[in-house]
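Let me begin by handing over the structure; questions about it come next.
Of the protein chains in this complex, all but one are displayed in their positions.
Note that the chains take the letters A, B and C in the order they are written out, and that residue 1 is the start of every chain.
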Amino acid sequence: MPNNKVIESFAAAVADIPDGSSIMIGGFGGSGGQPTRLMLALRDQGAKNLTIIGNVAGISATTYYGWREGPDDPQPVDQGVFFASGQAGKIICSFPVPGTTNPLSEIEKAWREGKAEVDIVPQGTLIEQIRAAGAGIPAFYTPTGVGTPVAEGKETREFGGRTYLLEHALHADYAFVRAQKADTHGNLQYVGTSRAFSPAMATAANVTIAEVDQIVEPGGIDAESVRTLGAYVNRIVQRESGDPYP
Amino acid sequence: MPNNKVIESFAAAVADIPDGSSIMIGGFGGSGGQPTRLMLALRDQGAKNLTIIGNVAGISATTYYGWREGPDDPQPVDQGVFFASGQAGKIICSFPVPGTTNPLSEIEKAWREGKAEVDIVPQGTLIEQIRAAGAGIPAFYTPTGVGTPVAEGKETREFGGRTYLLEHALHADYAFVRAQKADTHGNLQYVGTSRAFSPAMATAANVTIAEVDQIVEPGGIDAESVRTLGAYVNRIVQRESGDPYP
Amino acid sequence: MNPKITTDPAPRLTRTDIARRAALDLPDGGIVNLGIGIPALCSDLLPEGVELRYQAENGILGFSEMDTKLDGDPNIMDAGGNFPKLVPGMAFFDSVESFNLIRGGHIDVTVLGGLQVSGKGDLANWIIPKRGIGSIGGGMDLAANAKRVIVAMEHTTRDNSPKIVNECTFPLTAPECVDEIITDVAVIKVTSDGLVLMEAAPGWSPGDVQAITEPIFAVSDAFTEFRTMKT
Partner (left out) sequence: MNPKITTDPAPRLTRTDIARRAALDLPDGGIVNLGIGIPALCSDLLPEGVELRYQAENGILGFSEMDTKLDGDPNIMDAGGNFPKLVPGMAFFDSVESFNLIRGGHIDVTVLGGLQVSGKGDLANWIIPKRGIGSIGGGMDLAANAKRVIVAMEHTTRDNSPKIVNECTFPLTAPECVDEIITDVAVIKVTSDGLVLMEAAPGWSPGDVQAITEPIFAVSDAFTEFRTMKT
């Protein structure tokens, strides 16, 4: 039964990602739930002309948002890494920049230089677009964004006397997700608030790659505790124990 | 902190349901996950002109679908109970009748006599309509039902070269759900395949009433194991231990 | 319209034979949803070494065998009301997730029963018009959205009328959704150019099958006897 999805290294798991790919980055923003090792592996792999899809995208590296600040803790990594490296030309996210501009985040820097298109989406719309892609729903109506710049160029329609926006499903070529535990079928279990965008993203990409602390045999995750079905996961990579990234 | 939602009896939990209400019945069909005691309490309460919203609605009582068949096991109850009693005039569901008409199910009997409107909806559309109601989505597009009688009178639209139907959110006045465990905040935990329609229905009704085997203090359900948030649940009733219904 | 024939050239196969042949087309390790009736029989008839991960609409993925007992746990069932054996790697979930899997195109194969299948692969299997009421269940979602749809059914009605027809006269479950039809006399592939006969039951020639099949089919270069009937 050909269900073993374990890949030996992060480098191997991202090796085939071509230029021009769209990449979903799971979690919420900050270190918990971020697939940091997959992100760094893709940075090292060097694919160009990427579109990044995330949530809180570029605020940690300059503000420590969602990262510990102890002296032995690692420097924050955020989705700005793909803009600092010149690999990404576009980001779709809800929270690209922090309140402060001193220092400038990598995404804002790239945007100011005209090197990055930044598509800012309400968080609830973004997660629903991703969920829709995985669920076979091509489009849906939402009240969020009506009467704001988000509505520009979009259809509106009334239902029951309230106005709604038509929003479309958002697919990606690859999704990077981060979980605490995987079984070899690809079933995933998360801890606390680390799941965030990962379960929906896992359903919405052609290839879903999971970065996990621990890989167990089938049965190592209880049938009641699976939060991402193995059906959605194509590749699993286990971190080294003691990895300083959370 | 006024969060204790425990009601002393099934009769008290359904006492205020007025004539003309729409009632969602959780679970899938069959005994597992069916809020049987709430259903029987509403039958005894006698409210009239009800609209029932369920999934597999009326096949157990005549076919034993989803019920044990041991000599000490109780007779099956299904959503036909509200049609046998003359309380319901309409049902919205995916599976109202079994393959066989001998004996006739209560729903088919009522339908043949012109006493019941039966609105048959594809299961995936039905659960998505219910989920949409709880999630603030007034309408969505689905591929299911295109080119079939389900599409009659509905808008169609193409996305990416495929045709989809516009389907609307489905709310209810009350939802009856069945879980194994509740805490006093209304957080629910389910076992196995018993959850089915219950978690979505809990989000889509004005008043959600949960029938559970056990009520525990907050903390008695682990934060990782909550499958219906207490935010959605208004009333909780604990069954008597040893209840013969599953 | 083909004339009805009244005598068969050889015995038609059994429901079990149909299911065994359908089981041959289920991909090892694949995610499969089996409809009620003949399709449900497939799970006991898989080729040696093949293991599937079944999905059922009521919120379960990963079971691979059924229990035959009648007094199983009613909280652990499949959508047909049967009791699956628990296996490592299974997962339970709600109906929203279950239809995300189905409608989202994450089911590799579904095997469904059929009342009629048209030459274009239209499927009708949920209502008999003269009864006036029927049940859709998860069938429309599965037919419209599974990656591959196999219909397993008898080739004709009891009065020997074709169930494979030019146009379905029964209300549809989904248009142009069927990839393969497996019956008690034939295996027929649905292609964009029409039907192609792949296999026939022992003793049945392509012409014999055509005589009880309304649309004119092509015969595959690889045409052979029903593959599960060879020893």
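Heads up, the rule we're going with is that a residue touches a chain if its C-beta (ideal position, glycine included) is under 8 Å from a C-beta of that chain, and two chains touch if they have at least 3 such contacts.
Fair warning: this is a prediction, and the values are worked out from it, not measured in the lab.
Seen in the complete assembly, the chain not on display touches A, B. The missing chain, though absent from the display, is touched by one residue of A:23, A:50, A:127 or A:175; that residue is A:127. Touching the chain that is not shown, out of A:196, A:210, A:223 or A:236: A:196 (per the contact rule at the top).
Note on the undisplayed chain: of the listed residues A:21, A:94, A:184 or A:208, the one touching it is A:94. For chain A, the residues in touch with the chain missing from this view are 28-33, 55-56, 59, 65-70, 73, 94-98, 101, 108, 111, 118, 120-125, 127-128, 131, 142-150, 180, 190-200, 227, 246. Annotation for chain B: contacts to the undisplayed chain at residues 1-3, 131, 133-137, 183-185, 187, 203, 217-220, 223-224, 226, 229-232.
The rule is short, and it goes like this: only the chains that are shown with their structure count from here on.
Chain geometry summary: the mean Cα position of chain A and that of chain C are 38 Å apart.
If each chain is reduced to the centroid of its CA atoms, chain A and chain B end up 35 Å from each other.
Measuring from the averaged C-alpha position of chain B to that of chain C gives a distance of 29 Å.
Of all residues in chain C, those touching 2 or more other chains are 92-93, 99, 102-103, 145, listed in ascending order.
In chain A, the residues that touch at least two other chains are 135-137, 223-224.
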